[in-house]
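All protein chains but one are shown in place.
Entry: chain A
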Amino acid sequence: MPVVPLERLPLPSLRVYSFVSVVALSACTYYAAQIIKEPNWNYPGDFDKNDDNFENRNGTDSDGRTVSQFVSDIFTVMTREPVCVWTMINMAFCWFILLGRAVQKLVFGDLRVSEQQQLRDKFWNFVFYKFIFVFGIINVQYIDEVLLWCSWFSLLGFLHLLSQLSKDRFEYLSFSPRTPFWSHVKLMALLAAIFALSGFMFVVSIFVGFFGGLNTFFFMFYEVLLLAIRTLHVIIRYAFHLYDVRNETTPPTATDDNRTLDKRGPVSYYVELTFDLTALIIDLIHHLHMLLWSNIFLSMASLVICMQLRFLFHEIQRKYKKHRNYLWVRNHLEQNYPMATKAELQENSDNCAICWENMDAARKLPCGHLFHNTCLLSWLEQDTSCPTCRMTLNIQNPSVANMEPPELQTDPQENTRRPFNHFFHFDGSRYVSWLPSFSVEVSHVQAIRQNHMATNSQLDAMARQVQTLFPHIPLSTIIEDLRVTRSVELTVENVLDGRLIAPPMFRDLDIDWTPDRNTFTLNSEPEPSARNWDEYNTENVETEDTAALGSRFSKSSTEREKILHKRKEHMIKQARKRYIEKQKAAAVVAKSELQS
């Protein structure tokens, strides 16, 4: 497959790039300063060429020209010279990247591998679509226009990526019970800032639209709106989550009132649905507008847009069907299964089998099993049987079933998987002669995981190659890394640089892995009885501290981790000891049998 491995392109490091940018800008300034000195500028001054700092703005130089005048002169010269213009744009771009890096360092710290992957995908996706937009739809003719659109989209893309990153990070943080308070505050502040900036960009789009026409305004407006909606969605989900987590710490008596705001409750369901649908519909309108406005139905650009339209349409359809199913199941639930009475609740002292939490109110299925209303609803949406006894409930949505019988039977995940893999061969010369051609495979993480199942044999082969070099690292760890790097060389590099280490269990035990451990050859294998088991001395397994370890569930998460690790170590040591002792005993028996 002609996939360009983007991460392997020889991109310079940020430091080198910033340095080069600054040097280039200085050179241009110097050049401009020299131009001003020339006679046709009528200012034969002999001031320093790098005297363009803004400190003594009000001071005058030897010719009576103010520094600000001097700066503006230099600026005029530079805007006339294409090379200088590009250098300045480059510098602005550099600042932008530095700003992004600063925000990343401040709010996110180090990015996780999946976040990087997601970011990279989003970035190239965005670049691709905006490229299509600028050169295929708007069909700009002048370099100024290109520049204006580019700067607009850089800012927009930057905010979109930040918003996406915040969403990923929020989802990750919600996976952990011990997220520090400050990470929440920082992330929330960033989200609020993005939201505020989208307001600012809305003002800009009105301003530009005032001069550029209604279409331009709308093209800018859709994107701003999308950004605002997505950001707000994350903010609201975040707020719900924080509320939810806070409930966990409050005493259980308070939770039943708050249950309405539970992540599975109807409020959050409708919020999710509204945001998802609105974003999709706006995106759909945006693409339709582009298609109708561009008037080029038989081009690469319209093809791409049609693909995207199809995808959006399917998504909306899927959401709609899911929602109808939800409504149907909910109605069915309310009409056919009554809430459990107080007596029934008291009789049944068990917790809800779905969430393992206490039940203050519950719905009763015909088989007599009780569950929380929201828990039951979210389960019945995907399956129509009692979770406990598997009794089939007579829930069938006739309207949906008649409309699309095959759609309902397929796994709901199946539908989401399909559209997530875009493969673009990108022939840049179709648009502008100097553009390169390349292919990009934009696949989302979910799709990547699916792909791996198919290419496992390939990965296996690669992993074995790596393992012959580093036999102490387990195959699974190597495969994991190969999934990210997709190259033997890079994984080897990772191992050498210490980025890829054997998981603690394997490390501590210092297992003597044989390189050919994957080929199950049984020749010249010494029989267990023939081995000298005495050379394996069983180390003393401390039993006293395990008594302290067992049957305790610490409140501190670091302590829990430590205890778990110790318990595991102890278990392996014990098993090892038992195994060796057993083999020794067997050897003794075999020997005595031989002698007799």
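Quick note on the criterion: a residue touches a chain if its C-beta (ideal position, glycine included) is under 8 Å from a C-beta of that chain, and two chains touch if they have at least 3 such contacts; residues count from 1.
Please note the rule applied: contacts and distances are computed from a predicted model.
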Problem - Undepicted complex member, UniProt protein name, chosen from "serine C-palmitoyltransferase", "Ubiquitin-conjugating enzyme E2 G2", "Trm112p-domain-containing protein" or "Cytoplasmic tRNA 2-thiolation protein 1" - result: "Ubiquitin-conjugating enzyme E2 G2"
Fill in the blank from the handout: Given A:Ala192, A:Met571 or A:Val589, the residue that touches the chain left out of view is A:Met571
Fill in the blank from the handout: Only one of A:Ser26, A:Thr66, A:Thr388 or A:Ser487 touches the unshown chain, namely A:Thr388
Exercise for the section: For the chain that got dropped from the picture, name the residues of chain A it touches. Expected result: 171-172, 174-178, 241, 244-245, 248, 262-264, 353-357, 375, 378-379, 382-383, 385, 387-388, 390, 411-413, 456, 459-460, 474-477, 479, 503, 505, 509-514, 517-518, 520, 522, 525, 528, 536, 550-553, 557-558, 560-561, 563-564, 567-568, 571-572, 575-576, 578-580, 582
